[in-house]
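All protein chains but one are shown in place.
Let's turn to chain A:
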Amino acid sequence: MDLDTITAVLRPARLDDLPAWREGDAWLAGGTWLFSEPQPALARLIDLSALGWKAAEISEAGLRLSATGTIAELDRLALPRDWIAAPLVGQCCRALLGSFKIWNRASVGGNLCTALPAGPMIALTAALDGTCLLRRPDGGERRLPVTAFVLGPQRTALAPGEILRCIDLPASALRRRTAFRRIALSPEGRSGALVIGTLDRAGAFALTVTASTPRPVQLRFDAAPTRDALRSAIAAAISEDSWYDDVHGAPDWRRHVTGLLAEEIREELAR
């Protein structure tokens, strides 16, 4: 929709040209969230597309996803063969409520910065031990795990003027076996629970719970847990009153189905 209060759009070509941040500024990547709701508090858009960041870089160290790369670009990536976590990428792209037309515009970083509990790029990057690289207004940088970047529904660790530059996924995480489960109130609906399990070669098991909780929750085990151990670990990490509540699922259902999906994942990765 038209954002009537916007009076200027800045399109810096280099990071050094970024304007001084002020109240009412917003970073623009794909715009698929910014333009989907009234934004009466905004006055300027700072378009990051002219910075020309490469969507993704593959290296020995792992996968670097630039914040401005689109979901369509991510979905098209050909990853090294020994990165057996690769199917998770497509599964998470398909978990986006928006269709392939949204993929053409929506950015990976935008999905993280919007910080909706059901954001599937949050699930993907959290499950694969992603680290966010943030650029401060003074040009300095800091790193945060994805699980510490997303603080709650539409709340992140970004300080005013700070930019999410990219997300790094370590190669070690990309070499893990993965299992993906998702449930929604309707077949293609917004995720009510999105749960990912990973198992590394040494047998360490991790469970990442998203969508059913206000922010991602990660549980780590040195070895695959028993059914009861997994269940009590979930109960210990997520108290009964901290399951997410909105129109896409009642909290008690989210808690219940998260338990079911987690157990399915545990069984799948035990095979």
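Here are some notes:
FYI, a contact is a pair of C-beta atoms (placed from the backbone, for glycine too) under 8 Å apart; a residue touches a chain by one contact, two chains touch by 3 or more; residues count from 1.
Keep this in mind: contacts and distances are computed from a predicted model.
Only one chain is not pictured, and the protein name UniProt records for it, out of "ATP synthase subunit a", "M56 family peptidase", "Molybdopterin-dependent oxidoreductase" or "Cytochrome bo(3) ubiquinol oxidase subunit 3", is "Molybdopterin-dependent oxidoreductase". When the full complex is taken into account, the listed residue touching the unshown chain is A:L28, out of A:L28, A:A67 or A:I238.
Listed residues A:I71, A:A115 or A:V257: the one in touch with the omitted chain is A:V257. Those residues of chain A that touch the chain absent from the view are 1-9, 28, 30-32, 35-38, 40, 42, 45, 47, 49, 94, 97-102, 104-105, 183, 185-190, 192, 246-250, 252-254, 256-257, 260.
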